[in-house]
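Removed from the display is one protein chain of the complex; every other protein chain stays in position.
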Amino acid sequence: MADVLFRVDLNKPMEEQETPGHNRWHPDIPATVSVNPGTEFRMECKDWTDGQIQNNDDPSDIRDVNLHRVHVLSGPVWVNGAEPGDLLVVDILDIGTFAESQWGFNGIFAKQNGGGFLTDHYPDAAKSIWDFHGIYATSRHIPGVKFAGILHPGLIGTAPSHALLDKWNKREKELVAKNPDRVPGLANLPSPDSAVLGSLKGEKFNRIAREAARTVPPREHGGNCDIKNLSKGTRIYFPVFVDGAKLSLGDLHFSQGDGEISFCGGIEMAGWVDLHVDLIKGGMAKYNIIENPVFKPGPVDPHYSEFLVFEGISVHETTGEQHYLDAHIAYRRACLNAIDYLKTTMGLTGEQAYMLLSTAPVEGRISGIVDVPNACCTLWIPTSIFDRDILPS
Amino acid sequence: MADVLFRVDLNKPMEEQETPGHNRWHPDIPATVSVNPGTEFRMECKDWTDGQIQNNDDPSDIRDVNLHRVHVLSGPVWVNGAEPGDLLVVDILDIGTFAESQWGFNGIFAKQNGGGFLTDHYPDAAKSIWDFHGIYATSRHIPGVKFAGILHPGLIGTAPSHALLDKWNKREKELVAKNPDRVPGLANLPSPDSAVLGSLKGEKFNRIAREAARTVPPREHGGNCDIKNLSKGTRIYFPVFVDGAKLSLGDLHFSQGDGEISFCGGIEMAGWVDLHVDLIKGGMAKYNIIENPVFKPGPVDPHYSEFLVFEGISVHETTGEQHYLDAHIAYRRACLNAIDYLKTTMGLTGEQAYMLLSTAPVEGRISGIVDVPNACCTLWIPTSIFDRDILPS
Amino acid sequence: MADVLFRVDLNKPMEEQETPGHNRWHPDIPATVSVNPGTEFRMECKDWTDGQIQNNDDPSDIRDVNLHRVHVLSGPVWVNGAEPGDLLVVDILDIGTFAESQWGFNGIFAKQNGGGFLTDHYPDAAKSIWDFHGIYATSRHIPGVKFAGILHPGLIGTAPSHALLDKWNKREKELVAKNPDRVPGLANLPSPDSAVLGSLKGEKFNRIAREAARTVPPREHGGNCDIKNLSKGTRIYFPVFVDGAKLSLGDLHFSQGDGEISFCGGIEMAGWVDLHVDLIKGGMAKYNIIENPVFKPGPVDPHYSEFLVFEGISVHETTGEQHYLDAHIAYRRACLNAIDYLKTTMGLTGEQAYMLLSTAPVEGRISGIVDVPNACCTLWIPTSIFDRDILPS
Partner (left out) sequence: MADVLFRVDLNKPMEEQETPGHNRWHPDIPATVSVNPGTEFRMECKDWTDGQIQNNDDPSDIRDVNLHRVHVLSGPVWVNGAEPGDLLVVDILDIGTFAESQWGFNGIFAKQNGGGFLTDHYPDAAKSIWDFHGIYATSRHIPGVKFAGILHPGLIGTAPSHALLDKWNKREKELVAKNPDRVPGLANLPSPDSAVLGSLKGEKFNRIAREAARTVPPREHGGNCDIKNLSKGTRIYFPVFVDGAKLSLGDLHFSQGDGEISFCGGIEMAGWVDLHVDLIKGGMAKYNIIENPVFKPGPVDPHYSEFLVFEGISVHETTGEQHYLDAHIAYRRACLNAIDYLKTTMGLTGEQAYMLLSTAPVEGRISGIVDVPNACCTLWIPTSIFDRDILPS
């Protein structure tokens, strides 16, 4: 087995781990370990909330979650020889669960604390616990469904340079300034509250905690992309912005639907990832991969041949207002259409259906994006996840 | 073979066909034919522009296209017994090309006349002609690529009710009013210019031409969804808004990428579609399918197991401005990243790469839509469409 | 559309066609047409029996079929520049049906006239007629099933050299000599009865008719392989044994199960095939492709993700005798097991289930071939071809 280069104790918060990880992005967070190109190694990860959510039927932990604590990450890993301008080639060799933690959670954040894609429709907290049965997951909170996992790190990325970090902070600050009192907020700006910065302490900790970017959004380095297909066997090409590349990861999901629409999230879990790293020197310029990672998905994702597909267009569902090629609204409409359908055919509550779309391997497609003024997005649900035939007849 | 219920002569404009079709949506456009539930029949279709584009190397026909003429549709088909509230079940049994027209076109509309998803980057008209070789397509204008078609009607839908039509006109008018001088326009409002309304003439023609909605956007009835997977073998469940359902279709594509990003469009072609129709009486309420069609894709779409995937986030590529969970911008960034890559690895011009993403069977996914403030969209390119290995190495 | 280089009139027998094809293999059967490498062209084909079977419910035509008449082939096509030792690269660009012939047939040959894989179990003639609905087929004789076609030529091959033909005749004659009175026969030796040899007449016809190999088995040149995956988009690399390669084809199937177990056969049909040919000079030695074609399947075969799989081992079903790694018996047992199951779960007769396995896109696998003394073969049935859930519960 690959050597474990980052270990976690599920009973301790991240800052008390033998080698603490981090929950902010900053070039000066020290690496926890170094590896040579060509190395295979294992990284253990806590769930993204650092263990705040319990395996029970009470959603109050979801409702009251401390979101300043997220996402607790494992790393950074220093890759010897990596320099800005290189491509870091990361193979996700395998992903697994811990024997003692055969469950994950999904939930709906309260609108007042986190929100989500459908927060205006489902403003109250809810929780679903998912049990793992080998490759399959089921939930006692969402009857009638069972599906194979598509395990992946919701979050994986290299460290930003100082210049890149500055750019992030500037643009996100400007966005928040447009509506600083909005709930949920337009973005999460740097905050020392609950920051974990590896081994940093004292004044250096304080300075970096004030500067470091939150981990919530995906950005040029990858980060919290929540791409469900960064699964077993995937090869990712990351831009390198700092010496050593400083790769970190976390936010493991047993499964997730495209969009991770509930925000909380996929089927969130603790677990481990086996990685292989390599370098393409000067690869960013050579391949014109400048601002975002590129990847080749692995060969063992669950495969389905039958789907039921819901469409949505960019007309606001409540106001009826016509928006211009707005794929966000179009996908929301597709999701709402699917929830309406599942309420009828599967007898689910809206909340159950919402959490199902956030966890099951549904696909979200931008089908049409030019037919002014309506974007058309589609939501693809594999029909074999249900214990009955859900097609109209 | 299924009886041909709608015939076209490719050498005549739509209004001069023996039975003219239409290029507007209105409940009062008369049906051209009626069928019973359970019938199989063939509908022939002209290309969406009504034959304005020629099989040559000169893009001036794209540049000067009359967009008031689009989309010329075949139908409406009256389905006996269909009433508002029913679901019209349409099976796309097969789709094919005409022996005498073994080619299609794609293009980039000029920003001044149509525009497209990347019109700010590629404002000038361009054209690519695609030759059909059985199931495959190649273009003399885009070397190094060959792929199997995924034939589909870009546009298929039932007629709106008067109430629904009024809603469309109202909301689109309000949108245009926000920036009436924008080029390209925010929406296309009703216009008698170049309208074709079946057999209507005289005053009735004039009235309806003023009221009838343009066919450009997808709407509650389906319409111009440009969903590439409405292909051979697909079953679609349409809401019925008027007696007889009044199904129309057109805008056939030999292939298309998700998003149809160039707007002009997929590989646009003339051809035929074999349909089977049936009814689920009262199905809209029974299945809670109220505002958009639902479909089950067919089993013979080309299948690929290897993709190279590009990511994009909702930061404006030129201004660097941070947008809030804007999937439109995120997908645009993914497309631009892919174009950058293809310029380097395949030696294509930006225009060629742009047209390739609009025609090849690429998938556009909404991967993450909740990680404030960045949406993350991904563009999936099947690697086997290229005549060489394009992966970084 | 590709030029039609071989035309058929479905109302005339092969020898009365304007350009007759052939139903024997011999190097001296004259080519009907010549093409250059790089050419795309269409070949029309009659069904393999030359029109002996009618679209009705009476199996007497199956029972009394003249098997000396099979397989009527279209060609030979002379490929300019082809020489022995080359590889002939054949792309199957597309395959289709005739508008006036939207049906095909399957049947069970009587044991006394043809037989089949399960002839000892089902010795009497039966027939099933299949109707085409675009990409789908259904049969009024086998209720409860519907599936997408996987169109292919059951038979396609280059002409043998004289030396190769002599080898075939010698070895098959020796086989027949082991049990010359067996019914059905061990092989079909050359016979002038009902021979069609293109334009040949008189003494030359008589000589060649006595020498020419029957078309029933697959051999080193390809021929009647009945590989269901030689379908749309497939590229085949054929060894070339004579100048001009002399490619012929026929025996079109709308669909077939692996093994084509009823012998009569897949869903047999008339239709057309669009081909593209090219040459790899000296390719046989260069690629060590000496005795059988090699192929790369196309990308649009129907794809299924759920199968029910039946196993069989090489113990004789009637005598209980143990055979040594006999995959023929093992596959027969798997088929018989499946038939038993389908009788119970689908309410089919044994004959219906037998014809279904011969026509539907089932897969036959050699799963284990070394575990002495039992071979293990498996039969894979896609579950979505049935109108109900057939799994045990």
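As written, the chains take the letters A, B and C, and residue 1 is the first residue of each chain.
Basically, a residue touches a chain if its C-beta (ideal position, glycine included) is under 8 Å from a C-beta of that chain, and two chains touch if they have at least 3 such contacts.
What you see is a predicted model, and the numbers here were worked out from it, not measured in a lab.
**Student:** In the intact complex, which of the depicted chains does the undisplayed chain touch?
**Tutor:** Checking the complete complex, the chain left out touches A, B, C.
**Student:** Among the options C:Met14, C:Ala187 or C:Leu200, which residue touches the chain absent from this view?
**Tutor:** In the full complex, the listed residue that touches the missing chain is C:Ala187.
**Student:** I'm checking contacts with the chain that's been left out. Which of A:Asp94, A:Asp251, A:Glu268 or A:Glu291 qualifies?
**Tutor:** A:Asp94
**Student:** Return the single residue from A:Ile53, A:Ala148, A:Leu308 or A:Cys376 that touches the missing chain.
**Tutor:** Counting the whole complex, the residue in contact with the absent chain is A:Ala148.
**Student:** Residues on subunit B that touch the omitted chain in the whole complex?
**Tutor:** 303-306, 384, 389
**Student:** Pick out the residues on subunit A that sit against the missing chain.
**Tutor:** Answer for subunit A: residues 1-2, 40, 91-94, 99-100, 102, 133-136, 148, 232-233, 274, 276, 298-304, 384 touch the chain left out.
**Student:** Given the full complex, what residues of subunit C touch the hidden partner chain?
**Tutor:** 87, 89, 116-117, 167, 171-172, 174-175, 184-188, 216-220, 222, 224-229, 237, 258-263, 265, 280, 283, 286-297, 299, 305-313, 315, 320-328, 331, 333-334, 337, 340-341, 343-345, 363-378, 383, 391-393
To be clear about the criterion, only the chains that are shown with their structure count from here on.
**Student:** From the C-alpha centre of subunit B to that of subunit C, how far is it in Å?
**Tutor:** Chain centroid spacing, subunit B to subunit C, equals 40 Å.
**Student:** Return the distance between the CA-based centres of subunit A and subunit C, expressed in whole Å.
**Tutor:** 51
**Student:** What positions in subunit B touch 2 or more of the other chains?
**Tutor:** 299
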